[in-house]
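All protein chains but one are shown in place.
Note that the chains are named A, B and C in the order they appear, and that numbering of residues resets to 1 at the start of each chain.
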Amino acid sequence: MSKEKKKYRKINLHLPQHLSVLKRFPQALLPKDIGIILAYTDITKNSVVLDSGFGSGFLAISLARFVKKVYSFEIREDFYKNGLKNIEKSKLDNIRLIKADIFTANLKEVLDIEDNSKIELITLDLPQPERAIENILNYKNFLAKNCYLVCILPTIEQLKNLVLFCRSKGFLELMTTESQLRDWQIKENACRPITTQVVHSTFLAIFIIHNEVEDKNLK
Amino acid sequence: MSKEKKKYRKINLHLPQHLSVLKRFPQALLPKDIGIILAYTDITKNSVVLDSGFGSGFLAISLARFVKKVYSFEIREDFYKNGLKNIEKSKLDNIRLIKADIFTANLKEVLDIEDNSKIELITLDLPQPERAIENILNYKNFLAKNCYLVCILPTIEQLKNLVLFCRSKGFLELMTTESQLRDWQIKENACRPITTQVVHSTFLAIFIIHNEVEDKNLK
Amino acid sequence: MSKEKKKYRKINLHLPQHLSVLKRFPQALLPKDIGIILAYTDITKNSVVLDSGFGSGFLAISLARFVKKVYSFEIREDFYKNGLKNIEKSKLDNIRLIKADIFTANLKEVLDIEDNSKIELITLDLPQPERAIENILNYKNFLAKNCYLVCILPTIEQLKNLVLFCRSKGFLELMTTESQLRDWQIKENACRPITTQVVHSTFLAIFIIHNEVEDKNLK
Partner (left out) sequence: MSKEKKKYRKINLHLPQHLSVLKRFPQALLPKDIGIILAYTDITKNSVVLDSGFGSGFLAISLARFVKKVYSFEIREDFYKNGLKNIEKSKLDNIRLIKADIFTANLKEVLDIEDNSKIELITLDLPQPERAIENILNYKNFLAKNCYLVCILPTIEQLKNLVLFCRSKGFLELMTTESQLRDWQIKENACRPITTQVVHSTFLAIFIIHNEVEDKNLK
């Protein structure tokens, strides 16, 4: 009936230099979403971040520019190998890429957090983040008193599962959102929004895990 | 510095059958914008519409499905010739395509509004709509007491000129807006918005011309 | 933790006169969504529409401005009573408001489609539209060969159920979308989008029911 017309148009991802030098796999998180994580959590230069999966490393590398240390898990061989190269290209020395399964890894053995640093942000860009969270919760003494959890999920079904799971765990719900850019064409007599744009990359859910273990340690 | 990455993606315009059968020039108004005109004005089956420029005829033909009569001006030879063909394809008999310049045309001579019908909607999809409006205002006795004016303008500069002009004329300002669709992918376990979308086609400004001439006629 | 700041701001719904005169219940469909239905289906002045539930009547009354006849079902007593008043206010004589349950109504008895008119558009703004569709499919001889079906559904779960149901029935899938307006403030030296806007009212799913019964009748 209604004949479907299709058009091809250019999309500009605006990658900054610290990302554009990296080899990128298709599902790489976009800076617009990385910006949400940087702006809506309370991490600082002194923060330790736990990240999984590394993927192309866009998130881990963007965060490592600013924080003290990023521990990132990657189970896929090809992502891990490319990851080591991307970290080298980034010239950052505060990312530790760990080839292990975040669903089952013994964090006590795998992470060698030397000082008393506590994880202040967990970023999960993988299917079934609930399984990663269950494993991480076995190592509560590694988590800060108020540890941010950010999950990156492309579909509504995944987002809903994660949000309902986090509520059942009593985590504090901060945001469930998507971000969108609207680029502008600026010309002397012809300013207008760009015709075609990426309007969806992923959903983001941000929670705080109130950690009583750390609470007690502090007393 | 930041290397610009580009991607090509498909865009679905969702043309209904009454539009997909037509030959389309690049600037054709999209149905999402035509819908705004149909929904936010008070036209009915009995309305007479004055339209310019005809272009591909998407707007004139979409309106003519519903209203009594559409008078449409087109000055460009190629658009006019294709317009006659598109009207034939539409199988509608209530569109009169007029090859004349709306900036200067003598509406009294060109329009042969036989009965006492009054124009209830003016749609202007052309640069410098102010010049068309100035000419149309010379023929106020053709306009209904409250005549809607919709201007279709791709850039902010055009939109601003038009809005300030209409305010100076004392027209009633109803809306200055853009419309945007967000299409969804629905799958058993993977519902998400479509990645890439047309986010800007045009701005729309909707005014009401309070017409005192018609007012007096009615007394 | 993160203290939630809240602000109250004005939202302008831009109701045209034919809707602003009506008494409105909270869930009334907005013109932006009505426009999608008018623009993306192939209905004309000769079309017959089947609508349910009537609600405040915004959709039925907007459609009746243009089409031949609208049959609208409403089961709730308060909506039905207000509906009769709203139809009177609209001064339209081509809407028949039927107090019956679209899930079970005998359309043959309830609709008295005198001539050979066929329904060209079905609009369902109610929970569980699948139940209405199942009932309507018992009366295929009332449907045009290609009958548009538009479902108006506020949540993703409803949208997904409906889309998967329609696919299982073999309907032709045209669009699954949301529409959004972006209003602009136009000032001499301060043009900018309005700060706060309605960004979600409902999802819209548009299908075509290929009706073989009508097909045979035509031969």
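Here, a contact is a pair of C-beta atoms (placed from the backbone, for glycine too) under 8 Å apart; a residue touches a chain by one contact, two chains touch by 3 or more.
Not measured: the values here are computed from a predicted model.
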Answer key for B:L15, B:L29, B:I102 or B:I156 versus the chain not shown reads B:I156
From C:Q17, C:T104 or C:N141, the answer for touching the chain not displayed is C:Q17
Have a look at A:S117, A:N135 or A:T176 and name the one touching the chain we're not showing.
-> A:T176
Where subunit C meets the left-out chain, the residues are 1-17, 20, 24, 154-157, 178, 182, 189-201, 203
Residues on subunit A that touch the omitted chain in the whole complex?
-> 14, 16-18, 31-32, 34-45, 62, 65-67, 156, 159-160, 163-164, 174-186, 188, 191, 203
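In this section, only the chains that are shown with their structure count from here on.
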Copies subunit A, subunit B: same or different interface, half of numbers shared as the threshold?
-> same
Quick one: report the Å distance separating subunit B from subunit C, using the average Cα coordinate of each chain.
-> 23
Centroid distance [mean C-alpha coordinates] between subunit C and subunit A, Å = 40
Interchain centroid distance [CA atoms averaged], subunit A/subunit B, Å = 45
Numbers and ranges of subunit B residues touching at least 2 other chains = 14, 16-17, 156, 178, 182, 191, 203
